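Mind looking over this structure? Questions follow.
A single protein chain has been omitted from the complex, and every remaining protein chain is retained in its original position.
To keep things simple, chains are lettered A and B as they appear, and every chain counts its residues starting from 1.
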Amino acid sequence: MTGIRSISRRRFLGTGALGSAAALTTRGLEQVLAAEAHRQGKHVILLWLAGGASQLETWDPKPGRPTGGPFQAISTNVPGIQISELMPRMARHLQHTAIIRSLNTKDGDHGGASRLMHLGRRDEPTVKFPDLGAIIARELGRTDSQVPDYVSFYTATEGRGTSLGQSGFLGARYNAMSLTQEQLPANLRRLEQISEIDHRARGELRDTLSDQFMRGRESAAAASQREAYQRVPGLMASEKLFDPSGEPLSMRALYGETLFGQQTLVARRLVEAGVPFVKVSRAWWDSHGQNFETHLELVSELDQVLDALLTDLQQRGLLERTLVITLSEFGRTPAINASLGRDHFATVWSCSLSGCGILGGSVYGKSDDDGNDVAESPVAAGELFATIFQAMGIDHRKEYALGARPVPLTNPGSEPIKAVLA
Amino acid sequence: MVSRVIIGCLLCTCALFQVGPSRAQELSTTVLPDPELTIGAAIDQLIGERLARAGLEPAPLAGELNLLRRTTLDLAGRIPTAREAREYLESNAPDKRRELIEQLLGSPEFVAHQVNLLDALLMQSRRSSLRDYLERAVTENRSWDRMFREMIVGEPGDGEQSGAIQFLRSRISDIDRLTNDVSVIFFGVNISCAQCHDHPLVHDWTQDHFFGMKAFFYRSFENGGFVGEREYGELEYKTVAGESRKAGLMFLSGSRLPESEVAEPSEDQRKQEKAQLEELKKQKQPPPTASYSRKARLVDVGLESENATYFARAIVNRIWQRLIGRGLVHPVDQLHRGNPASHPELLDWLARDLMHHGYDLRRLIGGIVSSDTYARSGIWESASRPPAELHAVAILRPLLPQQYAASLALAAFDPEQLNSPDAPKKIQARVQFSRGFADWFELPGDEFQVGSEESLLLSNSDRAARELFADGNETLVARLRACSDIASAVDLAGWNVLNRPLADAERRILTEYLQQRQDRLAEGYRQMVWAMMTSAECRFNY
Partner (left out) sequence: MSKVVKDLQRREIFFCITRDLENHQLFAGASDGRVYRVIPECEPPVFLGMDGHRGYVTGVICARGCVISAAFDGALIWWDPVECKPLRKVPAHARWIRGLALSPDESWFASVGDDMVCRIWDTESGLLRRELTGHAPRTPQHFPSMLFAVAIAADGQQLATADKVGKINVWEVSSGAVLRSIQAETMYTWDPKQRIHSIGGVRSLCFSPDGRQLLAGGMGQVGNIDHLEGKSRMEQYDLERGDLIHAFEGELKGLVEKLVWHPQGQVIGMGGDHGGFVQIYDLSSRAIVQQEKTAAHIHDFVSNDAVSRYYAACHGRIAILE
């Protein structure tokens, strides 16, 4: 119904610019360009723990409390910070990591909460907001990129409907390249009937015809179509990135043999090749029964995957340019139910941020002794998103113009948490 | 009952805009061109005046075949066939453009395309569909005000609630959204705005406007999937200051509608009502209708003389946007004084004309496509292109999913098949077939961008290759192969896909491409057809 206008990368780069007034109102072009350059080559890997991982069995253990459950807390390589004993390997990476222990997001329903934690704000009836991945893709993606801007894995079927990305008013250009059951994104592989040379020649013929047609005409939409076709060979070449068998066995073993491990390894391959945003969803954590057995499985896996990813990124010199996030739609109740489960809980829960732009070894916010309420510094979804943008060098106050309405990246009043930013 | 979302919005207080009553009066005091002018003439006069003021000479009219394609896409939802294009070009009829428009407006394809467009506007890809209703309504050319009434109040005799009322029925579980959808779709006013407080141009909008509109629907409810309406119930909301307030009926213009007090039912009456509703639910029957209906009052007040200008302007603006590429008020859901129309007199003239002619949308559409403004070329030769809103030059418009799908399906079809008397039937069948892949494409918004999903799909998907670029029975590729030489094949492809003779340069490029593939000419033809069908020319209405 309404479209999106903003100062775009395309305009800086001089392709397909439409002469309408730039909607980015608050900052000078020079500053923006500087920030633009600054952001080049940055990435986000979101490990989306769908269904709601328990803060008590991960980042905010309460050993010895009636709500604490059976797992102990262990010390980490940062004095004074303890995490669950289920994460012994992660305990060696706290110098790169900030833990937020005081998310209070108020929505304990999978659907609504998942949308909230993807969008950083509530849905509004008539605005289709872009999700974190789409915004990062738009802000950090490069026009001349040979790889996708936004890749999303979600293999389990539970919760997939509410966790799939949306580019919203940013448009299809920023849709996630989405992988569900299949190991490869759709339509990356050339059909056998056409040779590689003809495939390329055909694309060039298309461009030539289109360029002739566009003489004397002007349209940002047509420019985006040209770009979409020009990206085809690059995207097809990125097919190999999705195949982890190209990695040494030792590397594959480091990430573990599980699907989540192998997909996270692919995520690293993708960011290394320049993809700005990769979401690897690990579903389904909704442990209403047997919370501890479930977390013994899933946190053990997460621990190995996080350890592998952070180690690997660091060894490749990518960690300082890559932000690794673990996030769910909510946490789990401190109360342990009769099925030894924990239920949905959005009042006080945790997430982690590691790497790019983050003040390592920091803990922000505090839950009370039994984890029932925020004791210090509550954090809402918008503040978390503002923090993520800030860590990536993106001004969270930047506005897109949706018709006549300016829409900032995060809702007004959402300030980044300076205490966890480097 | 009060939605957190909307309250949240209004608490952070956006200064929304005022759609004050004065706007309606402006219409009667502004000097508008003669109401007796044709729509086309009025448009050209008012667009021309502004161009003259800007010292701009508009682009020349587009070529005949360009216009044929543009008009066919807009009225029939598809490209013309090669044969239609040739015949149009060859025709010497002095009035062939007017005849074309009339013929298209009277065709079943116009109805089908209108149904697609209206369904997309009204149902916004909801699961339920208004298609059955819209098909009846558009075939009969029902007036837009009547359709509005039928969608809000229901058609007489539709006890099953299977017709127009689906519009309301599909939204009944969320009254806030319903309120806003009705405001946006029928009145061009988006009242969900939550973050406009920094906007320098807009005036204050009180919570009364939103809740005044919401009050019209507040007594409507869902029972067993059906829509019912009570005769009691008052909407209360909290003001910014935290005070509780009753929301009376108030239209967007600010006019308040008095109502007599209604006593709240007793506990017993409520129980009785509940039991009755449960019983109806079991029997899968709709609840009884209210003898006094608030939503019916919205229709009445919305169509009252002064208020009706919002209603008329909103649909005029939408249709203008669709056919011209940019709303007279842009964006189309921002009809308010802070966001003036590019051509206020034109909007008012067209709105008045629509009201005076019984809200006849077909007449309006026919009028707009008959104007020279519609018929301008999209090519601007000199250095600086004038701003789009001056309409000096045609705006390139991305095809809607169904338009692109239907056009691809026809472009890929063997043109010989359409030389028979049953060509219209075959065209219809192709268009029908194309519905199966219309969802490959995104519904374009104002600043639409094509994503790589589309380019990858058309490049590499097996299904696209099979259904659009195949070399079998009744395909263009097979017909090209049957051509005596490359030159005639190239020409045929040009007519079939691009609906025009090719320029020399194009002919040269394509011939060369094919000559390099003499050893695999069939494959060469497929590639050429692919390149044409994925080209910007084929993807857009120009």
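FYI, contacts are C-beta pairs under 8 Å (C-beta built on N, C-alpha and C of every residue); 3 or more make two chains touch, one makes a residue touch a chain.
Just so it is clear, the structure is predicted and the values come from calculations on it, not from any experiment.
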**Request:** Mind giving the shown chains that are in contact with the missing chain?
**Result:** A
**Request:** Please pick, from A:183, A:258, A:311 or A:372, the residue that touches the omitted chain in the full complex.
**Result:** A:258
**Item:** Touching residue (missing chain; options A:336, A:358 or A:394)
**Value:** A:336
**Residue touching the undisplayed chain, where the options are A:236, A:298, A:323 or A:392** = A:298
**Item:** Interface residues of subunit A (partner: the chain not displayed)
**Value:** 51, 64, 66, 70, 72, 155-158, 256-260, 282-284, 286-290, 293-294, 296-298, 300-301, 336-341
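Rule of thumb we're sticking to: only the chains that are shown with their structure count from here on.
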**Message:** How many angstrom lie between the centres of subunit A and subunit B, each centre taken as the mean Cα position?
**Reply:** 35
**Complete:** Residue positions on subunit A within touch of subunit B in the complex are 1-5, 19, 122-127, 148, 167, 169, 171-175, 177, 186-191, 193-194, 198-199, 201-203, 205-206, 208-210, 212-222, 224-229, 231-232, 235-236, 403-408, 411-413
**For the subunit B and subunit A complex, residues of the former touching the latter** = 4-6, 8-9, 12, 174, 176-177, 180-181, 184, 190, 192-199, 330-334, 338-339, 378-381, 385, 387, 395-396, 398, 442, 444-457, 459-462, 465, 503, 505-506, 509-510, 513, 517, 523, 526-528, 530-532, 534-537, 539-540, 542
